[in-house]
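All protein chains but one are shown at their positions in the complex.
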Amino acid sequence: MTATKNNALAPAERAVELIGGDLTEKSLRLHLEGLPGVDAVGLEARAAALGTRSIKTTSKAWALDKIIGLIDLTTLEGADTPGKVRSLVAKAMTPDPGDLSTPRVAAVCVYGDMVADAVAALGSSHSAGRDDGINVAAVATAFPSGRASLEVKLADTTDAVSAGADEIDMVIDRGAFLAGHYGRVFDQIVAVKEACRRDDGTYAHLKVILETGELTTYDNVRRASWLAILAGGDFIKTSTGKVAPAATLPVTLLMLQVVGDWHRLTGEKIGVKPAGGIRTSKDAIKYLVTVAETVGEEWLQPHLFRFGASSLLNDVLLQRQKLSTGRYSGPDYVTMD
Amino acid sequence: MSFLDYAPAPESTAILNLRENYGLFIGGEFVEGHGTPFSTISPATEKHIAQIANADASDVDAAVAAARRAYDRTWSRMSGSDRGKYLFRIARLVQERARELAVAESLDNGKPIKESRDVDIPLVAAWFFYYAGWADKLDYAGLGPAPRSLGVAAQVIPWNFPLLMLAWKIAPALAAGNTVVIKPAETTPLTALIFAEILQQADLPPGVVNIITGAGDTGQALVNHTDVNKVAFTGSTAVGRAIARSTAGSGKKLTLELGGKAANIVFDDAPIDQAIEGIVNGIFFNQGHVCCAGSRLLVQENIHDEVVSRLKARMSTLRVGDPLDKNTDVGAINSRAQLDRIRELSNAGVDEGAERWSPACTLPDAGFWFAPTIFTGVSTSHRIARDEIFGPVLSILTFRTPAEAIAKANNTPYGLSAGIWSDKGSRILGVADKLRAGVVWANTFNQFDPSSPFGGYKESGYGREGGRHGLAAYLESRGWAAPAVTKGARK
Partner (left out) sequence: MSHLTVPKTFKLYIGGKFPRSESGRVYEVVTAKGDFLANAAKASRKDARDAVVAARSAVAGWSSATGYNRGQVLYRIAELLEGRRAQFVDEIRRSEGVSESAASVQVDAAIDVWVWYAGWADKYVQVAGNGNPVSGPYFNVSTPEATGVVAIIAPQESSLLGLVSVVAPALVSGNTVVVIASEASPLSAISLGEVLATSDVPGGVVNILTGSAAEIAPWLASHADVNALDLAGAGDLDWVDLQIAAAETLKRVLPPEVGIAAPSVERVTFFTETKTVWHTKGLI
């Protein structure tokens, strides 16, 4: 019988700064469990209230364009082929062939082994470290379940980075989290962040998917959000989109509150990405309002906020067409991807 | 462009079909009043909306007589299930005309359309719906078998939730078998008059509900009328006291719903983001024109600075402006008189040494406006910690222990409501037990429901509105064996 060991965790600057040099499973756990609780009824009521904002005319036009510019246009199917990826990329570059003033999306999001195809299809539109252009985000770490050894998950990551991914969307180990092994979850994120390092010393941007639908409680989401930030994530992301419920307005609100608290505490800005289940412009506008009224308008930029979506783009284009032509549009006037 | 400067999103007033002049609603018809008519204005623009009749003593007589006739000949002879059906009809009509009523309410009262549309009017319909079902089940109300109605009820209501207060008064009274003469507040008669049209559409027997507009003297004449069996008043404690005095010994049953200075208690283990929402909702909902407003924040001293900082950040996203804009959070103050009172007490707060803060707000030129305001450094002996301001002004005090929070919360002649914020269930229930308040909200605030009794301890009044308890005010229990005494009585 051995006494519980307080093993030191893999170093991550933010965690060390906040919790102290003696960063162990125990100290991490004490910190996470000491965070304020969340009242579900109150959180959901606040989200619903934000959802009643009436965004019309000029505000609506601005919002629609902004949404497009924040979309990670996504295909994550077992049946993805190079052809499918090329089609997706073409849509990302030209969302509306009938209106070339339409903004481009922020990124395309594909499986790690399709990154090369995406990069090739983007050609000169690939941002590859520039400020303009479209990024390639790759899901990694045995997405969506995350059930594989750390070695496999890291290999998954390095493959995607080598193939040219600008961003990595990793999944946390939910099993470890729900069993209370916060240190293990922490260490994995730190390791994946390291695996995002390129030969030239730059890092691919890391989004940490919490899979809020499996964490279930809002208290868990708050803890997991803090954990992901402390371990070095650049973005916290709600979902893989493969589990219901995926993104919801209350859960996203909560994650924005965490990001706001982190900013107040350290001055550092972390990004938030709701993914899955956001299909209509009406819903997406609610998210923009929630961001602006919770952490401020400066978060409405691609390096701080993304929508993980596929069908959302077409709904936004339909709304955009109505605003510019004055008449309702239809599915024949927007392209498939 | 700043996204947060949302484009105007006005709710159209085209849905309204207002008259230029409104009469008194007596005996099922609009009739002329004999007092000097007065104007009702929009407090957001000070523009005239309509001309309102003024009931003098003879009009009050006529209204009471109509109510008495309707009681004797029709309403007291009607079965409970038929009375219920009329109330169901009214509930449905309110739902059908909900948008129109919400727009009228915001126009006349100054509250945001978001609130009248999402809170006031739905609750009005719900109130009628709830009491409709009680009308034929009074045996189960816990007041003994076959409790009896009282007769004619005189009801005087305030300006802060005009149509909702009307529903709170009329629905239980009618369900219990009484007829009603009701006087809306002087500054907010509009929705009551549209409601009169709804009563006509519902084909309610004439005289069952009579709506007489007027000011203080109309109300006084009404509550002191000798042919009235029951008086129900919602308004200031000062007027409530006067009514309690003037009805003493008259045999009239009296219920009062008066002022408050509720404590919203935030413990250090509160779900902090939701507590901030609860504080904001507690004092800025309806511009703070709420008797049960959480107008004193009692925050645990060890989290005071953090709470104040988060509160200020949250208040910076409150939108003050046109009540008819769907994005407005805080509307106009209802009247110049009320605005003066809020200013006077706020200035007193500064003079007393408390520190005042408001977010930057551009307030319109016309109309009555007051920016959401908080005072920190408030002590229990400050006026702003004792007197009801009835505006968007929060006084912030601290406490160290649960016992101290309870003592400070209870240390007031008022006792209407209170809020408790904590993640610890045992503490919430333990504190709730000790608070001398008729409504205690835990991890929430300003929740209302027709099935939930509402009313105060101590000088916040007596009697309850809502729920099974709300029927008691309008019924005579057969189990009550005491016959009335006249020997030695003065009147």
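Observations on the model:
A and B are the chain letters, set down in written order, and residue numbers restart from 1 in every chain.
The criterion applied here is as follows: a residue touches a chain if its C-beta (ideal position, glycine included) is under 8 Å from a C-beta of that chain, and two chains touch if they have at least 3 such contacts.
Keep in mind that this is a model prediction, so the values were computed, not measured.
Interface residues of chain B facing the missing partner chain: 126, 142, 237, 240-241, 244-245, 248-249, 251, 256, 258, 413, 415, 428-429, 432, 435-444, 447, 449, 451-455, 457-459, 461-462, 464, 467-469, 477, 479-485, 487-491.
Hidden from this view is one chain, which touches chain A at 39-42, 216-218.
Everything that follows uses one rule, which is that only the chains that are shown with their structure count from here on.
Look at where the CA atoms of chain A average out and do the same for chain B: the two points lie 46 Å apart. Residue ranges of chain A in contact with chain B, taken from their complex: 36-39, 41-43, 45-46, 52-60, 62-63, 66, 254, 257, 288, 292-293, 297, 300. Chain B contributes residues 1-9, 114, 118, 269-274, 277-278, 317, 326-327, 423, 443-444 to its touches with chain A in the complex.
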